[in-house]
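Please read through the structure below; I'll follow up with questions.
Moving on to chain A:
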Amino acid sequence: MRRRRATALATLLALGAALAVVAAAYATPERAAAPSAQAGSDAALVKCGKTRTIGFMAPVTGPAASIGIQQVHWAQYYVSTYNKTHKTKFKLQTEDTQLGAPTGTAEALKGAQALAGSSNVLGVVGPAGSNEIVGVTKSLMDGGLAWVSGSSTRTSLTTDGTRTGYMFRTVPPDAIQGPTAANFILKKLKYTRVYIIDDQETYSTGLADAVQQVLKAAGATVNRDGVSQQQSDFSSLIAKIPRDTQIVYIPWQLPPKGQAFGNQMKAAGKGTIKLMGADGLYDSSFASVGAHVYDTNFPLNPKSKIIAGFKKGHGGDGEYFGAPTYAATQVVGNAIDRACAKGSTTRAAVRAAIRSTKIPAAQSLIGVAIRFNRNGDLSTLHKFGLYKSNGTVFVPIAG
Partner candidate 1 sequence: MEQPPDTPRIGVDEWVASVEGKRERYTGPRGAVLKRWERLPPAARVLVFATPAAVFPFLTSGGNLFRYGLFTLVYALLALGLNIVVGFAGLLDLGYVAFFGCGAYMYAILASPQFGNHWQAEAAIPVVVVFTAVVGLLVGLPSRRLLGDYLAILTLFFGQAFVVFVNNANRISFPFVGHADLTGGANGIANIDPFNFFGYRIDSTRKQYYLLLIAVALVLILLMFVNESRTGRAWRALREDPLAAEVMSIPVNRLKLLAFVFGAAVAGLTGAIYGTIATAALPGDYDVGLLITVYAIMILGGFGSIMGIVVGAMIVNNIPKLLHSSANARPLFYGTILLAILVKLRPWRLLAAELGGLVAFGFAIHGIASAAYPRLVDGESIGSGVSARALDHWMLFPKNPVKIADVAYILLVAAIVVYPQLSRVWRAVLLPPLLYLVMFVWENLLLVHIGGATRLILLGAMLVALMNIRPQGLFGTATVEIA
Partner candidate 2 sequence: MTGDATLLELKELDKSFGGLRVIADLDMVVKEHEIVSVIGPNGAGKTTLFNLITGIYRPDSGEIQLDGRNLVGMAPHKITELGIARTFQTLRLFLNMTVKENVMAAQYGHTKVGVLRSMVRTPGARREEKEIHRLAEEKLGFFGDRLMGYRWDQFAYSLSYANRRRLEIARAMATQARILLLDEPAAGMNPRETHEITELIGKLRDDGGYTILVIEHDMHVVEGISDRVVALDHGVKIAEGSFEAVATDPRVVEAYLGLRKTETK
């Protein structure tokens, strides 16, 4: 008797699931884009209306959720401040990419397809990871959508020509950041014994390669290692670092990991060796390791009202890793506004509008005007900002 009821329950559940699937497939507003619309969506006219939709892809959940949340906060911050002061409103259609998560890029792919198929989405902010971009390229381009990433730095993404006109980014590529860091180490600090540790993720290996190349060319002694991003026990790795090393370069993307590494260096009696991170570690938690910590970051404008406002709204926490995502949202929002001047627009028009973005330095939190070159990279930024910790936060120093 009991088993029978359990069977009935199971059957009901299964039936319910099947029904729900079909129902959902019907119910979602995506139906507006007819099955064949994918190819034609490029030129399909979309009424802008009062509320415009920005597609937003970020790792809301999963292992990288700690940085994803920052991007969510900054994107939402742009939308909410914009909506307070404008008659037209923006809405984020968020797709969780679950960067580094169980099913890999599958979630990002599904998200990209959903955005591409959702006719009211005009442009996309994100995705966060370079590999995710590689994965979603076809889906987004088939849908005619442009995307602006605030955190993918692999140089080849924009320079290999596959995504020209579709991909833009508000964070400069490794090709700019790497040499900045390397030259600082060589010329300013005049160090010659350097240890480089990447975190085996695509962002990190790219930067580490770029720095290693410059350092080696200049004849410095460079040791290279890699450590899994999932690891937080670095003691044996630290043991391997020679005591006469002058600086350890760790271009990682999780600031707390950088902090843990720094603290463990101190605990191992190697606290005198200098540390240097990259924009992924530009965060007060990494700076708190001590005054011997350096970092590179795109120049944020410390006096920017935007940053002040964000800090106020988020308990004083900077969450700077997400700041370029603000810029990315700003770029997309701005472009949609311009493309929508006549009340309706196409995705192609939004792409063109993004391409011709001109946000003056005063309105940009990155300290310089936002404009894109042919490849989709910032044309206004040729150099990274250099920072040194004062023990609690990073302060800019001269390169």
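Selection rule: all candidates are chains of the complex that A comes from, given by their letters.
The criterion applied here is as follows: a residue touches a chain if its C-beta (ideal position, glycine included) is under 8 Å from a C-beta of that chain, and two chains touch if they have at least 3 such contacts; residues count from 1.
Note that the structure is predicted; figures quoted are calculated from it, not measured.
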Checklist line | Selected neighbour of chain A [touch, this complex] from 1 or 2 | finding: 1
Next item on the list: Name, in rising order, each residue of chain A that touches candidate 1 in their complex.
Entry: 3-10, 12-14, 16-18, 20-22, 24-28, 30-31, 33-35, 37-38, 60-61, 65, 94, 96, 100-106, 109-110, 113-118, 130-131, 134-135, 137-139, 154, 162, 200-202, 204-206, 226
